[in-house]
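Shown here: the complex without one of its protein chains, the others still in place.
Coming up: subunit A.
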């Protein structure tokens, strides 16, 4: 086949598929969100979801969770990635173990941490074993909102640090070793090597990792459903209950657009802060 047409033939399936299942639904959801009950254009749906009493709480919970979880994950992933890059023996084994959570769904992660935090769970058993408590404490109730928050944050950090780790390890692997050798020759400390070589050259990977993670952080849903239930409302959970419990797809669409808007806003901010100067990539 003609080499001029061939690439277009090859990318056609993906393009068609994404038009049908990515761009078209996006148009549909926007239409649904701006449609009033009588069929005209209006902001009714947005007004309804924003004025609902749970909206400010779920917004606050989602943002707070992202603000705490993502930086911790970033620091942890950077630490793990630098530790692994110096490792000689057992590197593959350690990397395999550290990336296991990558394949674990958020629902399963929620259930795993439920095994620890529930009333007859392992945290209580441990506390009982060392004599701190006599009878099991029920941690996941509305009286302990901070423990619920902690459990959800820990489950998220446990589950989703791996994706950042993989991206960062791959990124560090692309940095030429000569830079570090030169830094050693000039007597730069390990910390200086990290801040002056690793960090700047890792910027494209950091960009990808952060964008991916932040968007996933706003999508948090099943971990919360497993650990907090209705105790800890989040945006995605509200969207789900609009669609299913209240059968209000207009409101669900409005929620979806709000989450989309926040995600895109943060993506742009991250891309701007960590932008790679033209021609400065490796």
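One rule holds for everything that comes next: a contact is a pair of C-beta atoms (placed from the backbone, for glycine too) under 8 Å apart; a residue touches a chain by one contact, two chains touch by 3 or more; residues count from 1.
The rule we apply is simple: contacts and distances are computed from a predicted model.
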Exercise. Which of "Lipopolysaccharide export system ATP-binding protein LptB", "histidine kinase", "Fumarate reductase subunit C" or "Carbohydrate ABC transporter permease" is the UniProt protein name of the chain not shown?
Worked result: "Carbohydrate ABC transporter permease"
For this session: Write down which of A:43, A:64, A:97 or A:273 is the residue touching the left-out chain.
Result: A:97
Problem set entry | Touching the absent chain when the full complex is considered, from A:65, A:78 or A:211 | A:211
Problem set entry | Selected from A:45, A:124 or A:198 as touching the chain missing from the view | A:124
Exercise. If the missing chain were put back, which residues of subunit A would it touch?
Worked result: 1, 3-4, 6-11, 13-15, 17-18, 21-22, 25-26, 28-29, 32, 79-80, 83, 87, 92, 94-108, 111-116, 118-122, 124-125, 128-129, 136, 158, 166-167, 169-171, 173-174, 204-205, 207-209, 211-212, 215, 218-219, 221-222, 225-226, 229, 236, 239-240, 243-244, 249, 252-253, 256, 259-260, 263-264, 267, 281
